[in-house]
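Read the structure below first, then the notes.
Heads up, one of the protein chains got dropped from this complex, but the rest are sitting where they should.
Moving on to chain A:
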Amino acid sequence: MAQVPAGQASERQRGESVTSWNGSVKRVLRGWQLYTLLLPPLAYLIVFRYFPLYGAQIAFKNYNLVKGISGSEWVGLKYFNQFFHSYEFWRIMGNTLGLSLYHLLVGFPFPILLALSLNYVASARFKNLIQMVTYAPHLISVVVMVGIIMQFLSPKTGPIGALLGLLGVDTQLPNLMGEPSAFKSIYVWSDIWQHTGFSCIIYLAALAGIDPALHEAAVVDGASKLKRMRHIDLPGILPMAMILLILETGRVFDLGFEKVLLLQNPLNMRTSEIIDTYVYNMGLKSMVPNFSYASAIGLFKNVLAFILIMTVNRISKKAGQSSLW
């Protein structure tokens, strides 16, 4: 405030010479304009993000359509206990965590491998081609993706039978979509096929940020490409990899619910029922929907997920690694 440039100071004096009161009102009004801009997003936030939080109380109530959210009577932890003691509880928790961890562990290294490899391609055209082709499947909608998976795995019309036929093998293929033991692998590997290219963009950005002088110095010292990859590139993208790992670990309960729901059928239900699909099947799809029971399960999951992401972030902060905030 003390060091106002000369021009600005004279501007201010001219403004204040009208009335200083007028000026300060103007400044407050200026602030008001920003708040009015915020009104529509805040209205959205309250109605569609915070009101559902208020409505989540039906998890502790016996929700009755006629009585409404506040009118229904409290039942405490009844529905939580019902879920914990249901014979499906451990199966659903196991499916959710199993699928998530499988996805996390198997899926995590591929984008890194792809980015590291792309970084050592000398030909710009080849590099562009690979990027173009591997990013493209990311845009396929989840419905179409599941359609593709089903066409591909169809024992009768899919290409696998025909390919084996070319090799002289003539066997009756199993119907993998109806095979409970195949469900997790179908989900995970099709995801890797679809998203590896896109996920590698962020690592390519991290690699581009590495000081080229490091590589030049290493070449002068006679380091091989393999050594440079291990000792320069890999440490260079490690912070980014850590952040993404935190994000992913914090989201183990947030699976691609829409895809699981589409891949689900009565035959593979034993392995494909995860928390989110269970909430949907119990709460909205069922002939006798139980909103309170489904809300209780959903709330249980959200609380668990929230605790998890907070914990993971704290651990990584303590370990001196990058954190989310």
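Miscellaneous remarks
Here is the rule we use: a residue touches a chain if its C-beta (ideal position, glycine included) is under 8 Å from a C-beta of that chain, and two chains touch if they have at least 3 such contacts; residues count from 1.
Just so we're on the same page, contacts and distances are computed from a predicted model.
Considering only "Carbohydrate ABC transporter permease", "PqqD family protein", "Methylenetetrahydrofolate reductase" or "Oxidoreductase", the record for the omitted chain gives "Carbohydrate ABC transporter permease", by its UniProt protein name.
Remark: the omitted chain is touched by one listed residue; of A:Gly107, A:Gly158 or A:Gly178 this is A:Gly158.
Among A:Val66, A:Val169, A:Ala213 or A:Leu226, the one in contact with the hidden chain is A:Leu226.
Residue in contact with the omitted chain (choice from A:Phe84, A:Tyr102 or A:Tyr280): A:Tyr280.
Counting over the whole complex, chain A has residues 8, 11, 30-31, 33-35, 37-42, 44-45, 47-56, 58, 69, 113-114, 117-118, 120-122, 126, 129-130, 132-137, 139-144, 146-148, 150-152, 154, 156-159, 161-163, 166, 193, 196-198, 201-202, 205-206, 222-226, 240, 257-258, 261-262, 276, 279-280, 283-284, 291, 294-295, 298-299, 301-302, 305-306, 309-310 touching the chain that is not drawn.
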